[in-house]
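Heads up, one of the protein chains got dropped from this complex, but the rest are sitting where they should.
Each chain carries a letter (A and B) given by its place in the written order, and its residues are counted from 1.
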Amino acid sequence: MRDALSISMQASNALVAVLVMVALIFAVLGAAAGETFYLRLATEAMIFAGLALSVDILLGYTGLLSLGQALYFGLGAYLSALVLIESPSFWAAMGAALVAGIAVGLIGGFIANRVRGVYFALITFGMAQVAARAVYNTRAIGASDGLIGVPIVNINLGVTSVSSASPAGFFLLVLAMIVVLYAVSAYMLETPFGRLLIAIKANDRRVPFLGYHTMTVRLGSYVFAAVIATLSGALYPMLRGFVSPELLFFSTSGNAVIAVVIGGVGTLAGGLYGSLLLTLLKSVVGSWTEHHLIVIGLLFMGAVIFFPKGLAGVLRPVVERMLAIGKP
Amino acid sequence: MNVPVLEVRHLAIRFGGLRAVDDISLSVARNRITTIIGPNGAGKSTLFNLICGALRPQGGAVFIEGVDLTGAPPNRMHAAGLARSFQITNLFFELSVAENLRLAAQRLEPLANLLLPTNRSRTALARSAELMERFGLSAKAAYPVGKLSHGEQRRLEFAVALASRPKVLLLDEPTQGMSHGETEDTAALIRSLTKDVTVLLIEHDIGLVMSLSDHVFVMHQGQKIAEGSPLEVRANPTVQVAYFGQA
Partner (left out) sequence: MAGMLDYIQFVLAPQVITGLALGVAVILVALGLTIIFGLLDVINMSHGEFYAFGAFVALALGWLGLPFWLLLVFVPIVMLPIGYLVERGLIQRVFHTGDRHVMTLLLTFGLGLVLEDSLKLIFGPNPYRPDTPIRGAISVFGIFVPSYRLFMICVGAAVIAGVALVIYRTRLGAMVRASAFDRNMAASLGVPVERVYAGTFAFGIALAGLAGVLLAPIYSVFPTMGRDFILLAFTVVIVGGMGSIAGAVAAGIILTQIQAISSLYISPVWSDPIVFGIMVLMLMMRPQGLFGRLGHA
C-alpha cells in the first residue's frame, strides 16, 4: 500500500540499509586491522540501539513515553547471564528472554497502560526503580556486584558458527540481530495493527469509536516493545561477560530516550543512529573529561529545543525525494 | 419479532447540579430517520454520548436489538452495530483521508488480518475507495485531513462513521458549517442510506429536519417535550415556546 506512512517507512529502511553498509565496511576494516576496542564499542552501541528501538516504538508510534524500558533490558540481560552460566546456548538465552519479555511485559503493561501521558511515564519510571532496587538488594543474583563469569558462547548458525569472543564476528551477529528486530518492527508498524498504534498517537479519543479497546491495543504495543528490549538485553552479557544492576537504573532508560530524540523520534531508524551517535559522543568526550554527561545533557536539551525531529527526522524527507517517490 | 433496533429507557445523567439528560425514553424505528432537535444546551449531544458509550448513564438503560448494553464502552457499542459522527470534527488530522477511512473500515476484516500486511485487507481498502468516491473525496485521498476544507472534513466525518457498515448511525450535526449545496448533497446521502441503516440525527437546520425526518424528538433542558411526525412537532405549542419564547 503506497501512502505517506509507507513512504516514510521505506525512507527509514533506506537509512538503515546505509547504516548496515557502513557497519559492514567498518567490521571488515576492523577485522583486518586486528582491532578489538572499537569493534566491541560498536557492538555495545548496537545492543543499546535495540533498547532505543523499543523506546521509539512506544514514543514515536504509540505516543507513550516510557521512562523505564531499562527494566526489560536488564531483565533480558540477567536472564541471559543466568542461562548462559548454566549452559552456554545462545538460542536458550534468547528463548528465555523472549518468554520473559512477553510475561513480564504483560504484567508491566497491565499496570502501566491503565493511564496515559505523564502518569504512564511516571509509572514506568517507578516500575524500573523498584525493579532496580530489588535486583540491587538480592544476594542470589549478585546484589550490587551483579553476575560475573558469563562464558564465551558459540553461536551455531547452521552453515557457520560465530563466537562471542570474536570482535568482528560477534559485531556482525549483533548487527544482524538488531536488523532483524528493526525489520520485524517495521513490518509490524505497517500492518493494520501498527497503523492502529499510529492512530492512537494521532487521536486516541476517536479510536474506541472505531471499535477498538485502546488499552488492549496499547498493551500489545507495550509487550512488543518489551520483547525487543529483553532480546537486546540478552545480548549484553555475551559481549561483556557480566551483568550488573546499573543496567536497570534510570540512566539506562534515560540514555535510550536521549538516543531516540537525537536520532529522530518516530523514525525507527532514529534509535539506531542515535545510539551510535551517543556512544561515539560519549567515547570522544569521555576521553577529554569524566563529565561527559554535561555535554550530552546540553546537546540533548539543544536537540529538544532546536532539532526536535532529530537526525533521521531531518534526513528522511531528503531520502524520500532522492528515491523519487515524492508525495502526490 | 418487532424489537426496536435502538431503544433507551429513562436515561439520565447529571453534571454536578445540572440534569443534562433527565428521564429520556426513546424508541428508534428500524430503517427510518429519527431526528433529535432542541435549543442549545438541551442535552442532545450528551444523549448521543450516553447512547454510544462515551458517557456512563447514572440511570436508565440502553438496548440495541433488544440486548441490554447499558454502560458498555464505545468499542462494545460499535461491535453491536452502532457508529457515530461528531459535532466537532474528531478525525485523525495528521493522517490521510484514505488512511482515516481504511482505519474505520478495518473492522470489516477478520481480526487476524490486523497482523498481515495492510494490502491484504482488501475489503477495508475497497470500502475506503468506495466511500471516497461516494463522498467526493477521491481527489484528496492522500491529503492529510488537516488540509481539507471544513465542509470536506464534515463529509469525511460522516464517511468514517459509515465505513464499518453500522446498523445504527448516530449523526451529530453532520451539516454544521456546510454550504447550501453540500447540505443538500448530505441530505440526499442520508436518505439513500435508509435501505440498510437506521439513522438517528441531531440537526439544527429546520428545513432539513422537515424534509428528512420520519420522526422527530424534541428536547429542552434535558427533558423530552414533544415527539411525533415533523408536522405534528412543528405545530406543537410547547415546542414553539421552547424555541421562540412564545406560541
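Structural remarks
In this text, a residue touches a chain if its C-beta (ideal position, glycine included) is under 8 Å from a C-beta of that chain, and two chains touch if they have at least 3 such contacts.
Computed from a predicted model, the values in this text were never measured in an experiment.
Interchain touches from the omitted chain, evaluated on the whole complex, reach A.
The residue touching the chain not shown here, chosen from A:L122, A:I148 or A:L281, is A:L122. Mapped onto chain A, the interface with the missing chain covers residues 59, 65, 111, 114-115, 117-119, 121-123, 125-127, 129-130, 133-134, 137, 250, 254, 257-258, 261, 291, 293-294, 296-298, 300-301, 304-305, 308.
The criterion applied here is as follows: only the chains that are shown with their structure count from here on.
Rounded to whole angstrom units, the spacing between the C-alpha centres of chain A and chain B is 43.
In the complex of the two chains, the chain B residues touching chain A come out as 52-54, 73-75, 78-79, 83-84, 90-96, 98-99, 102-104, 106-107, 109, 113-119, 121, 124-125, 142, 144, 160, 164.
Here chain A touches chain B in the complex through residues 1, 3-5, 187-188, 190-193, 195-196, 198-199, 202-203, 205-206, 208-213, 327-328, going by the rule given at the top.
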